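Note that this complex is displayed minus one protein chain, with the remaining chains in position.
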Amino acid sequence: MVSPMTGYSGTKDDHLKRLRRIEGQVRGIAKMVESDTYCIDVLTQVSAATKALQSVALNLLDEHMAHCVVAAAREGGAEQDTKLREASEAIARMVKS
Amino acid sequence: MVSPMTGYSGTKDDHLKRLRRIEGQVRGIAKMVESDTYCIDVLTQVSAATKALQSVALNLLDEHMAHCVVAAAREGGAEQDTKLREASEAIARMVKS
Amino acid sequence: MVSPMTGYSGTKDDHLKRLRRIEGQVRGIAKMVESDTYCIDVLTQVSAATKALQSVALNLLDEHMAHCVVAAAREGGAEQDTKLREASEAIARMVKS
Partner (left out) sequence: MVSPMTGYSGTKDDHLKRLRRIEGQVRGIAKMVESDTYCIDVLTQVSAATKALQSVALNLLDEHMAHCVVAAAREGGAEQDTKLREASEAIARMVKS
């Protein structure tokens, strides 16, 4: 059964695949540090993992907007206000991280 | 033996500890998605992991500058130019990711 | 008369005030460069102006979501899809800039 709380249920497998790849990237970065890889090459991989995480965040947000925010907008009232404030705060955290 | 190529040899254990924590954070995010956690709560954890990765990158860069860039500056010539260009490109990737 | 196209009509004066302050900050940075101010002090002001611009963007986006996206969500259909895609692209640009 699909949770009523998540906007990403249709694309869960995609997100899981990407997150596992990122987990592998971070493990690979630890191995690079372990074996004294040149700093700049480690940094390149850290930037790649950071970009991959931001891309997951952008996709999750898109789905959240297309499902949860749209549903709340149709309902209006306090639910709409809560969803807009939450989305706004999540976007601010993404922009600043 | 310590590699002559890395600026972070003195703090390797700290970096490894932080990277393992981030690996655990990413695994935790996958579990949140797996169990249909509310999108906004997933996004909060993705932003936290992103910030943690950026912090690892800033520390690696500091050590790279304090060791490799300083050594190259004292040597001068082509080695200095290479190290400055590499550092510049790594910083640009961090700012844009 | 208020344009039907903007979500920020109620807060236009605030945005204008902030943008004029940022314009002044950028002019001040040019003056710092003009008078050979120490690089690091110039960089501090560039980061402050960048943060101020991002803050304007976050506020404009909030208002866009609260007005234009909410209205489109209630209308549904192609208008909703367009507004969601536009917002998604604007957020991606903000995260990457």
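Chains here go by letter, A, B and C, matching the order in which they are written, and residues are numbered from 1 within each.
Rule of thumb we're sticking to: a residue touches a chain if its C-beta (ideal position, glycine included) is under 8 Å from a C-beta of that chain, and two chains touch if they have at least 3 such contacts.
From a predicted model like this one, the values you see are computed outputs, not experimental measurements.
Colleague: Which positions on chain B touch the chain that was left off?
Modeller: Missing-chain contacts on chain B: residues 54, 57-58, 61-62, 65-66, 69-70, 73-74, 80, 84, 87-88, 91-92, 94-96.
Colleague: Take the complete complex as the reference. Which residues in chain C touch the chain that isn't displayed?
Modeller: So the residues of chain C touching the missing chain come out as 2-3, 5-9, 12, 15-16, 19-20, 22-23, 26-27, 29-30, 33-34, 36-40, 42-44, 46-51, 53-54, 56-57, 60-61, 63-64, 68, 86-87, 90, 93-94, 97.
The working rule: only the chains that are shown with their structure count from here on.
Colleague: Please list the single chain whose C-alpha centre lies closest to the global protein C-alpha centre.
Modeller: Given all protein C-alpha atoms shown, the central chain works out to be A.
Colleague: Which whole number of Å gives the spacing of the CA centres of chain A and chain B?
Modeller: Centres of chain A and chain B (C-alpha means) sit 19 Å apart.
Colleague: Rounded to the nearest whole Å, what is the centre-to-centre distance of chain A and chain C, using the mean of the C-alpha atoms as each centre?
Modeller: 22
Colleague: Quick check: how many Å separate the C-alpha centres of chain B and chain C?
Modeller: Comparing mean C-alpha positions, chain C is 29 Å from chain B.
Colleague: Do you know which chain B residues sit against two or more other chains?
Modeller: In chain B, no residue touches at least two other chains, as defined above.
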